[in-house]
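Encoded as structure tokens, the structure appears first; notes follow it.
A single protein chain has been omitted; all remaining protein chains appear in their positions.
== subunit A ==
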Amino acid sequence: MATAGNSNINAKLVLLGDMGAGKSSLVLRFVKGQFLEFQESTIGAAFFSQTLALSDATVKLEIWDTAGQERYHSLAPMYYRGASAAIIAYDITNTESFERAKKWVDELQKQGNPNMVTALAGNKADLEENRKVAAEEAKAYAEVNGLFFMETSAKTAVNVNDIFYEIARRLPRAQPAQNPGGMILTNTPSEIAQSSNCCS
């Protein structure tokens, strides 16, 4: 798939993580370039799509942004089932949110698509003075569990596009080191990518 040519890839991406970790803020920063200090709580789930033009492929991400509270857990499988990628977000100023992220990792490893590209996002990296979760700890955890890790800030935009692009880059290359085996991708070569977005 790394050949020149333009393959079109549709991929479903799901955001999981504790309430208030900044899942919606990450997506809004990525899709609309916006940030709201007080982002309305997500009830149920929200949906976005974004097309990314890479050098070797056009990747269209269908993004499900889920409600973070534990009580909504029963709705989550519908969104991660069949997903080719996931971003599990936690808040670096909140230890519990990191614990919750680990639970999501476990759940995806048990229930999710085995070839899923999974990213761990330590969000709110701009709040360094309130940090409770060390970057090294999260990085080590991510390595052990075959995730890629970035600290992000939806507020300052640091690493936000990067994490989505990194996911997109890992998608077409069906065999990343940690995830041998094929990706399940929907190829729709006939479809012309309608990328009118800022990130293309």
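What we mean here is this: contacts are C-beta pairs under 8 Å (C-beta built on N, C-alpha and C of every residue); 3 or more make two chains touch, one makes a residue touch a chain; residues count from 1.
What we mean here is this: contacts and distances are computed from a predicted model.
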Listed names "Cytochrome c oxidase subunit 5A, mitochondrial", "E2 ubiquitin-conjugating enzyme", "Rab-GAP TBC domain-containing protein" or "DNA-directed RNA polymerase", with the criterion being the UniProt name of the chain not displayed: "Rab-GAP TBC domain-containing protein"
Per the whole complex, from A:Met19, A:Leu54 or A:Ala135 the residue touching the absent chain is A:Met19
Hey, which subunit A residues sit against the chain that's not shown? 19-20, 36, 38-47, 49, 60, 62, 67-69, 71-72, 74-75, 78
